[in-house]
Each structure stands twice: as structure tokens, then as C-alpha cells.
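Only one structure is covered here, and it is reproduced in the block below.
Yeah, one chain of the complex is gone here, protein chain that is, but the others are all in their spots.
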Amino acid sequence: MANLRLINITKFFGTVPAVSDVNLEVTDGEFIVLVGPSGCGKSTLLRLIAGLETDHAGEIIIDGNNINHVPPKNRDIAMVFQNYALYPHMTVYQNMAFGLKMRKISKEEIDNRVLEAAKILKLQDLLNRKSKALSGGQQQRVALGRAIVRKPKLFLFDEPLSNLDAKLRVAMRGELIKLHKKLGTTMIYVTHDQVEAMSMGDRLVVLHEGKVQQIGKPLGIYEHPANLFVAGFIGSPPMNLFHCKIRKDAQRFTIVTDDFELTLPDTFLQVIKSSNLPDNRVILGVRPEDIHEMRPEICPPLKQQISARIEYIEPLGSEVFATCTSGKHEFIVRFSAKTDIHPDQKIKLVIDMERSCFFHPTKENELTMNNNESGDLS
Amino acid sequence: MIRNRFVFYKPILFTFFIMMVSFLLTGCSREKDTDGLGRTIISVWFHTGRPEEKQVMENQVKRFNESQDKIKVRLTLIPEGDYNTQIQAAAADGKLPDLLDLDGPYVYNYAWKKHLIPIDHLLPHEIKKDLLPSIIEQGTYRGKLYAIGTFDSGLGLYGNRKFLSAVAAHIPTGPQNAWKIDEFEKILAALAQKDKDGKVLDLRMDYRGEWFTYAFSPAIHSGGGDLINRDNFQNATGILNGPSAVKAMQHIKVWFAKQYVDPNTDTNSFVNGRVALSWCGHWEYPRYSTALGNDLVVLPLPDFGNGTKTGMGSWCWSITSNCKNPQRAMQFLLFLLRPTEILAMCRANGAVPARKSAIAASTLYQDNGPLHLFARQLEGGYAVPRPQTPAYPVITSVFQQAFQDIRHGRDVKQALDQAASMINQDIKDNKGYPDL
Partner (left out) sequence: MITMTKVQAKTPQKLKTQSRSQASDERTAWIMAAPAFLGLLLFIAAPFIIAIFFAFTNYRLGSPLPLDFVAFQQFVRIFSDEAFQQALVNNSLFALFIVPLQCAIALGLALLINRPLKGMVLFRTLFFMPVIFPMALVAIVWELIYAPGANGILNAFLSTVTLGYWQPLDFLHHPDLALPAIMILSLWQGVGFQMIIMLAGLQSIPQTFYEAAAIDGANRWQQLIHITLPQMKNTIIFVALVTSILAFRLFDQIWILTQGGPNRATTTIIFETVRAVFKRQDVARGSAMSVVFFLVVLAVTLLQRRISRQEREIR
């Protein structure tokens, strides 16, 4: 059970900064996911916390103690590796007991803890097998077991599910969430898979090029990405982005593109006015599910409607993603599965402007947000 | 089309294959008997030890080839280390040259195997008369002469006069008054007492192989024993392990046990003045005399009871059964036996000239020469040939082992018992080496 604080963590590999100036506060029992594309520094950050990488600037503090110079074995952490790193010459039992044996814990205690963990992870029948003879999913569970028996202050996961097939991955995701609930230990989890990140984390830390892009709850980040990178990275398919201009006529502001015009809702009036937009340019971000088909029977034709053509569709069963074009613009719209659409169909669309985001055209930050943590406000 | 191509290729491939195999199996092609000028080609193999010897040999071949127009000698030089192995291989393969030089005691084995031919009838009587008796003795196998050396070897004790006079040892003037073994051992003890590390005798323990038989079988002879019964060369038991041989070897063992013997790993024990006596051959004279000057004395080996004995024999020439024209091969050998040629070779290697006339002309070996003792030993019957039997390679190998074992403290009787029984076993395995 532990709090973790990272203060101004910076780590260079040669002259290349792998992690720069990361600040993070993790409260006891939290499930934090470090997410970002490969090479973003998330694994390095995790390995710094584990003590497998050293020589960094900044401070790593667990429960108020600076552990910068504490070797891994004394940090009271457990780590699950991407390739599990099970000792192939040991049985499942020996793998799980190894960490306890090294800590000179009594044989009885080791036995109790291993059996308990085996029960939780349904490994009872495999205890005497060599770890080499196990399937990927079984190895994964042993790797978890090896971490659990230690009862550490902090669990670290380095892409633990990426070597599993899709179905097993989804199942293990659920298992991990349950496990976290049950143990209540602080967990830090690294993944490049934003779906995994969204579904598992209490909070996400989005990393890009060694820098923290945004920290927040999954939904907050989804709805209010702090910048264009997060908007593009979180959400599948990603947020649609339109380069627009703001036109001011009388009392209203209108968002103008070459192909369509949209009225700016009053809620954004203030922020648009106060933002210093070069040439009145702005980037409009809209999630695919916030674009709807305009049906005459529901609402009367509006000026803001977009005439579009469906290029191709991706039916996913419960929903259909349609890639549409309107003039030069290409964007993705989510339809419910029941909607009758087909490629080459002409269609009228409307945007739920209240749910859209606006980004600075050059600084790329979201206009409504003043700080990185704003997604956390909810 | 494909089939046609194969029909065409097949014989070529097959021929190629056969050529490759036959090339592998036969090795090089046959040599011709005559050269372009119609001269008979005589192929000659010579071992190369020291470079001076090689130089003389090459000059001799050149002089011979230029001196006449009937024979052309083609010389092949083979390093001494591999020499015997090469000859064994060539003999087994039927590829021996016309004429070759051999390490003396190996002659009998080759003669028995009929790789060599007798040459008595090719040797003019006046030359035979002029040769040292030792040359004839060691070249003769079962009554026939198979090999003639152009030089012989001398073996004795080199002494450092300074050390010897310090213990007031009498200095023998010739083989007739060599040190008796008791006297010799008293001198050793006296020398050892005055010596810093007590090691006063050099037995050339840095040498290997044949040295042990060449140098120390004379001790056994001097004690009244032998390596084998020389009546019929069929039996070593009771001879090599007889009481006389055992007693002689026992003396040598004691020298080792009393730490008189310098291991001489650096080969310099005598020239550096670490020891007073060096049991060695004629070949070390130049080095020893340079180092000691007038302090060097050349002495006979100690007398183990039956008078002093010494070794004999060195490299010698034989004509092989491969030779198509023995007369012509002999012409070259006779050329090498000219006193001037003998002296040329002996100047290079320091050996005892094979002819009395050459000895008389040799500054080293003539009557007042510093190494006259060696010539006298060979002429006066003090030298004993190594057993003239095809079993000699086994005898020497077994004796070397026995000597080494005794040196390292093994019981003399046991070591010689085993050696004798191994020799007898070999003779039995070869059905007594019957004449073929």
C-alpha cells in the first residue's frame, strides 16, 4: 500500500532524452496506466520506478522516502514483464516462491502464500509443471502469481498482455481489474493499447516523446483531449479534425470551412473570443459518435447540415463506422448497426456542436483547458 | 534435349571423376630415368640437420655433376626430425630414391625388408682397406655390407681441467688407462663436495631418443653386458637384464640418486662451468673448446669392469632396391668417399673421417690432434656397434624407456626385465626376423 511521487524525472540515453521532466502523483490503491505509442518513454519510466534503470534526474518517492539510490530488491515492488521472464528451469511453484525464498521467508509461509495465489489465479494443478511447458495464458498467470505472493507495496506491469491473443487478452484484462479490486494495491501499468488503457485505468498518463501529454480519468481524456496528439491517440477510430476559420457576423460566430458552415454554440463563445487565434483559424474536433444523420422526420433541415457521401463502411456488429467525404474533408461517422447505409450513398449529417472540442491551430492545445489536469475536474 | 545433354556430359563427368580418384590414389607421377642430355638421373635423399652440412652436401652434388657427363644427381633435402618417418612411408609405398643416407642402426631393418641392396661388390678393395673398421662393422648385416658412412662419431667424457685438478684427479691419457668405475665415482664425490649445488656431471639429459641408447649402452658393454645376445640376435633375456648389465645401470642410477647429474635444460651446464664433466659426442667439441680453451680435456668413458667402451655409428649411405643402376649410384658414393670430400664434410660437422688417410690429414683427429682419442677408440676396437638386427628400432625404443625409468628411480632389474621381455616378444612376433 503506497503513495508514489515522481518529481521532475528526466532520463537520457546518451544524448537522447527518453523521459523528460515527468511529474506524477499516485495515491494509495490507484490503478495508473502509462499509455503512449512505442518509444514514448513509458517503459523507461516504469523501469526507473522499478530501479532497473538508474542515473536519472529528479526524485522518485515512495511513501515519503526518496528511493533514487535504493536497489530494486529493496524497493518492495513487484514487476510483471512483457515476456513474463519466468525462470524456465524452475517449476511454477519454484517460480512463484523464488522471490520469497530470496527474502528468507519461512517455508510454511511461502507454502501458504503460493497456494493462496495459485488459488486466486487457478494455478493449483500446474504447480509442479516447468514453466516452459505452459501456454501463454498460463505463463501470464504464473507471472502474476509471482508478483502477488510477494505482497509488494507497488505492482508494475510492463505490457503484460501484449503477447496474448485477442480473446485471452480481453479475458485477462477483466481478471486484472478484479485482482486490483481484490488486492487494493497500487498498480502502475504500461501499455501502448489505448483500449486497454481506457478500460483498465483509474487514471491514464498519456506520454509522447518522453513528455506527459495529459493525466486524467479515461472518460475525461476521451472527451476533452488536451491536445491534438491525445485527440488522435485516444479513441478508436480517432477524433475527426477539421481545419476551420471563425467568422464573426453580428452576434454570432460561424465556423467556416470550404464545404460547410456551422454555428458556434454559445458555450464556446467566451473561450473563442479570449483565445488569440491567428487569422481566426481553429481546429474543430468531433468524435465519430457526435455526428448524426439528419432525418427530416426528426428535425427540420438546418443550415448547418453537411452534405456528404459515404465512401466505405466498417460494420462491427453493434455499430458501423462509415468513412465519409464532404468536398475535401474526410471523416468518420458512427452509426448504429440498424441504420441502413451503404457506400456511395449521399447523406445529410449534423454535428453535435455542444460536445465538440476546439484546438489552437499552431499550439495544438485544447482551448477550453488551462492546465493538463483539467480532464480531472469531473 | 535434356536427355541429349546428359548423354554428352556423362562420359566427361565420369572421366573427370576417374581422373580425380586416380590422382588422389597415385599421388605424383613417376620420375624419369634420364634427363634431356641422356645422363642417368640418380635421385639422392639427404637429411638436413645443421646448415653447414647441407651447404657442403649441395656443393658436393654440384661438383660431382660438373665433374662428369654420365650421371646427374638430383638431391632432395629432408628435415632430420621427419626423416625416418618419411623413409618408412616411402619404403612402404615403393618410392625410395636410388641413394639415401640413413641413421646407422636403422640400416638393418631396411636391409631385412629388402629395401636396400648389398654393396660389397661395388666397393673397391683399397678403399675398403682404408675405411675405419667401425664403418664396415656397423654397415654389415648378416655378412653383407649395406651401408657406408663418410664419417663416424666419437663419444667420450669432456672434462674441465680446472675442476679435475682441484680434486687432484689423475687424467687418463687414452682408452687403455680410463678411470675405473670406483675411481670415477670417487672423483664425482670429491667434485660434488666442492660444488655449490653438488651437480657435477652432465649426461646431456636435454637430448632425446636415440641419445640414450647411443651414449649409455657402451656402459653396459663395459660392464660385460649387452642389449641382446649377438650370437643370433634372438634373445635379450639374461643379457640385457643379466647381472652385468644391471650392475652397470645401477651405477648410473646412483649418480642420479646422489644428485650428481645436472638436468642441463639450458644446454650450457658445461660451457658455463656448472659441471666438471660432460658425457658427450664429438659434435660439441667446437663449442666446448671455445668456452674452455686449454682447460678442456677429452677423456674415455669410465671403465665399468671390462675396459672402457664407447659408441660408434652415424649417418651412412645405402643404395635402395629401387635403384636401376647401382654402379652409377655407387660412383657418386665413391666421389663422396674421396678423402678431400670426406674432409670437407667433416670440417662442417666435426665428425671422425671414415678413412684412415683422411684422419691422417685431419687436424682434429690426426695423431696429435685434440680429438685423436675418438679416432683411436674407433680404430682400436673400443667402440661397439649397436646391435645389427632388424629388431633395433624396438630395442632402442625399449631401452630408452628403461633408461628414463631408471633415471627416475625405478628398480634397475625390474626396468631391464621388462625391456628384455619386450624385445623378445617383438622378435617372437616377427618369427625371429627370418631371412626372406
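First chain written, first letter: the chains are A and B, and each begins at residue 1.
Criterion: a residue touches a chain if its C-beta (ideal position, glycine included) is under 8 Å from a C-beta of that chain, and two chains touch if they have at least 3 such contacts.
Just so you know, these numbers come straight off a predicted model, no measurement behind them.
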{"item": "Touching partners, among the displayed chains, of the absent chain", "value": "A, B"}
{"item": "Listed residues B:74, B:113 or B:144, member touching the removed chain", "value": "B:113"}
{"item": "Touch residues of chain B, complete complex, unshown partner", "value": "2-3, 6, 13, 17, 20-21, 24, 85, 88, 91-92, 109, 112-114, 197, 208, 263, 265-266, 393-394, 397-398, 401, 404-405, 407-410, 418, 426, 429-431, 434, 436"}
{"item": "In chain A, positions touching the absent partner", "value": "50-52, 71-73, 75, 77-79, 81, 83, 85, 87-90, 98-99, 102-103, 130, 132-133, 146, 150"}
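What we mean here is this: only the chains that are shown with their structure count from here on.
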{"item": "Distance between the centres, which are taken as Cα means, of chain B and chain A, whole angstrom", "value": "93"}
